[in-house]
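Here's the structure we're looking at; comments come further down.
The complex appears here minus one protein chain, its other protein chains still in place.
Per-chain residue numbering starts at 1, and chain names A, B and C are given in the order in which the chains are listed.
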Amino acid sequence: MLPELAFDKLGADLLLAMCEGHGNVGPIVISKGEKMAKVRTDVPYQLVTILTNIYPFIGQKKLALLCRRCDEKALAELEKRGLVDEKRVLRIGLACSADQIKACRCSDPVPSVVHIGAPGKPAGEDELMNKLLAMPSEERLKFWTAQFRKCNKCFACTLNCPVCFCDDCVLEERTFVAEKGIPPGMSFHLIRTFHLSDKCVECGECERSCPAGIPLLTLRKMAAKDMKALYGFVSGDKKKVSPLLTTLEGEPMEDECHEC
Amino acid sequence: MTEFEPTILAFCCNWCSYAGADLAGVSRLQMPPNVHIVRVMCSASVKPEYAIKAISQGIDGVLVLGCHIGDCHYMTGNHRTAKRFPVVQKLLEDVGIDKTRLRLDWVSAAEGEKFQKVVTEFVEDVKRLGPNPLKEVRF
Amino acid sequence: MNVEHVLTTCPYCGTGCNFYLQVVDGRLVGVVPCKTDEISLGKLCIKGYNAHAFVQHPDRLIHPMVRQGGDMRRVSWEEALDKLASEIKRIRDKYGPDSIAVLASAKCTNEENYLFQKLARAVIGTNNVDHCARLCHASTVAGLLYSFGSGAMTNTIPEFDNADCILVTGSNTLEAHPIIGSRMLRALEKGAKIITVDPRDTPLSRLAAIKLNQKSGSDIAWINGMIKVIIDEGLVDGEFVETRTTDFAKLKEAVSGYHLDKVESITGIPKDRLAEAARVFAKSKRAMVAYAMGITQHSNGTDIVKALANLSMVTGHLGKESNGLNPLRGQCNVQGSCDAGGLPNLYPGYQRVDDEQTRAKFEQAWGQRLPPKPGLTLTCAVKDALVGKLKAMIIFGENIMLSDPDITHVEQALKELELVAVVDIFPTETSSFAHIILPAACYAEKDGTFTNTDRSVRLLRKALAPPGEAWPDWKIACELAKRLGANGFDFASPAQVMDEMAKVTPIYGGIDHSRLDSEHLRWPCPTKDHKGTSILHTQKFTKGLGTFAPVHHKPPAEEPSEEYPFILTTGRNLFQYHTGTMTRRSPKLEREAPEPYVEINTGDAKRLGIVDGERVMVSSRRGAISLKAAVTDRIIPGSIFIPFHYAEAPANRLTNAALDPVSNIPELKVCAAKVQKA
Partner (left out) sequence: MARTGVFICHCGHNIASIVAVEEVVKFARTLPGVVVADHNLYSCSEEGLSAIKTSIKQNNLDRVVVAACTPRTHEPLFRKICEEAGINKYLFEFVNIREHCSWIHAKEPGPATEKAKRLVAMGVSKAALLEPQAETESSVTPTAVVIGGGLAGLTAAASLVAQDIDTHLVEQEGEIGGHLSRVSVLAPEFDESRKLLDSLMSGLAGSEKAHIHLRSKLKDVHGFVGNFEVTIDEHGKELKIPAGAILVATGAQEFQPVGEYGFGELQGTITQLDLEKMLSEGKAPNRTVFIQCVGSRQPGREYCSRICCNTSLKNALRILDLNPKAAVTIIHRDIMSYGTAWEELYRRASERGVRFLRYALANPTKVTRKDGSLLVEVYDETLAERINVEADVVVLATPMVSRENSGDVSKMLKVPRDKYGFFLEAHVKLRPVEFATDGVFICGSARWPSSAKEVMCQALAAAAKAAIPIKRGKVIIEAITAWADPDKCAACGNCVTACPYEAVEIATQDGKQIAKVNDAQCKGCGACVAACPNDAMQQRGFTTRQLGAMIDSLVKNALEAEQ
């Protein structure tokens, strides 16, 4: 049973999970001793996002949460930026079901430690991504502009993102997102993709929560592919510094001219 | 129908590429008048957001020019530039915008000719691509 | 420490999305969408995501206040309520009960609105109870009562997913009802054809298969035009018309004059595009109509609604899944506040006050003699106040000083009144005229129910305590009623209020809070074992046979002139909500749309030498405001648009209070205006 695992085995003060209630399934936080209805792992709430909302308030308490592989990676990205303290966030490894893996087109579904569920096989490459990359660029542009035209600027993609840590998002500013009102156009989505390029863990919550049904996960996967190709970078590894912040020291320099 | 004249935005770092552009001027090296320079202290301060913003708004091409690797006035600034912009180029490709619209290059304060070459080439490249398709897109 | 995720209902548009409020030790920290919610499917709009932002704002009203000379004095609840009660008594004794009007609220719960109208009818003794539904869908209620016998969405929000064709008119759905809009986008992905008819380019129209821009106020013309095409080309659903409706002949006769050339000249819609739209709509297997203020807020709004009803019946797009006529209600509980009887002519559940038996039933239930004649509508109440016929207004959570037409007159009216009592969560333009201000709890601070636009009765669950001394409106209503010597107001909880309401309201007969806690119920839900009703009029219309209404195009009350060459239309934008009391105190929303603006067509702007972002003066026969010009191609030449959220440039200084004779809805969507460089 989850509470026992969290409180007795892991020694947590709080437990974050999702369970049934009011004819729905939603997030819940309980402390030791408190009751909890039936846990439901089949509804993919982004618990790390929910955690980051309440994290500033939990003080020195230890919080255990149901942790899918993507949550684990998200936590790693937050930890290496000093935004959460790994000692205060305890992981209850949750291996996603085959259906979930399929729905997320997840290539990396198994957490380092599995407490709940059976490890599943990774899904294959993102079909839409391959289809798009195979297109001539004009087609691709048509596709994305048509998708972005549906954007209603609800910020669900940033608000529900486990690795979007800014309270005040630059996409709310006119400075870079020139388009007034809605839809916010190309810059909105490109800037967001760039910002995520060195931290997105491909949990797919942006796509799941997008009211316009824009295939945002595919866009993220494209960026991830790029980062891999360019720098062999894969997010979610606590030790890996973002290549966008490392220097080229030790890497070969081009031939130079100095006399000015 | 007159020939397409691209509008190009350039970011030049104060110490090398901007000085290189000055030298090109002093040396009266002729080049097409499509490029508009924004002076920054270091190419490392050029936010990719600027390039994305400009291209999203229909600017036909964006040039980012810094000191040569190893020559950065701020030691490792341009290293970061060199890391960042290839990513932006890839992302542009991913959404179907030709990455040649964004060019990163190194021009030292002594390289008036190189500045001329880069500008001339880039204007040619962008002319070959034609107008930024996003100019036509209405969201 | 205590962290709670409280499932409740969004306080903004009528979609009625459920979400979780994140509460940490009494502090509201965020909103988490509810992924299993049948309405929202775990998606929210930017307003929903910011629904927590205003709740703990420092501007909240936290003490009762009473006017003393120029300024307001903080007083105890005792003093405030006693004062209010004695004032009401004084005025009632002096001028009679009909000199008092109670404004119910579309932002309050069903339970509260039930109490407001009971207070007015059974305690004060007047049917003068109305609310802002008057300004949005009064014409829908009137029109659809005539055509179908029931004035609500015939279908449900999820059904938009599976429509083959969606005709959206007078609704900027993606901005005003974003999550219903997202349903339409789902349909779009599945290949549905979207037809939009709107004087403006909306985010949705940019995705539409057929996009038509009509001149404001020409709706009956294009609708009749479409019907004529459908009849002429034999696209009528004969069987449906035959078995389910009456007066088809009258309709046929009425539309016969609407040749497409004539229609084009009236509406500006190219005739073949209109014909195409008619065919697509008629031929689709599953076709839904969605409409909103663009249809209703006209001096002939009721007729326009009837015209749309005609269109739906002619094509048989009614009474089946993903087939229907769907007024999109604009506020969290505007459906419910009508259901609960917040209307001068109707008791809860749309039972007529001028019907002997009904009245008898309610007199029996409430143990009081009840006034027989329908009361004043909101818009007439304002007019009566101006001429001194009305003396007192008790206003629950409405801001008529911004939301009502021609606010210069509203202002005079409020000044004329001997008693203005305002119950609200924030100080408003209206409360500045109040003699008594009572602080209320907001949606997050009370239990109750909202009924959303598709008749789903949705629970509000109290997430935190009201600030300061604020009380929930239901408690305020009860305490006031008791001080006026009434019985039947001893409720311990909104649940008990709902139980009483259910007893006297057949369509709510089977509804109670314990069921709602785990069931998704839509009225009509007559009995405890009834599962609720998704689709209306499946076998027969509420009134039996659907009635075709022969209606004709009539120019708007005010047309463009030499001096006022533009047609001004008003509405919402995505980021603000109504008079902005809540959204303008939500930083992220305010930041997206911080200031008033007037949309003007690029060509018109050029002609007037106006550049984007420049300050301009917009004026009508009733007033003038100064605001920024937003030069855009997204509005047709000759028309201008101003959102009505902004007190610093209130669109309703300009709007025309010309009323629809049947429903008394004002013509907020059309008036003549001029634009000048400021």
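As a working rule, a contact is a pair of C-beta atoms (placed from the backbone, for glycine too) under 8 Å apart; a residue touches a chain by one contact, two chains touch by 3 or more.
All figures in this text were calculated on a predicted structure; none of them were measured in a lab.
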Shown chains touched by the missing chain?
-> A, B
Can you list, in ascending order, the chain A residues touching the missing chain?
-> 81-83, 165-170, 173-176, 178, 195, 241-242, 244-245, 253, 256, 258-260
Chain B residues touching the chain left out here are 5, 7, 9, 14-15, 18-19, 21-22, 24-26, 28-34, 36-42, 44-50, 53-54, 57-59, 70-77, 80-81, 84, 109, 116, 135
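One rule holds in what follows: only the chains that are shown with their structure count from here on.
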What whole-number Å value describes the gap between the mean CA coordinates of chain A and chain B?
-> 32
Euclidean distance of C-alpha centroids - chain A vs chain C, Å = 38
Please list all residues of chain A that touch 2 or more other chains.
-> 149, 183
So chain B residues touching two or more other chains come to 139
In the complex, chain B residues that touch chain A = 19, 47-50, 52-53, 55-57, 68-71, 76, 79-80, 82-84, 86-88, 90-98, 106, 108-111, 133-134, 137, 139
Chain A residues touching chain B in their complex are 132-133, 135, 137-145, 148-149, 170, 175-179, 183-187, 189-191, 193-194, 197, 219, 222-223, 226-227, 229-231, 243-249, 253-254, 256-260
Contact set on chain C toward chain A in their complex = 1-5, 7, 18, 20, 22, 24-25, 27, 29-30, 32-37, 42-46, 48-49, 174-175, 178-179, 181-182, 185-186, 189, 203, 206-207, 459, 517-520, 573-574, 588, 591-593, 630
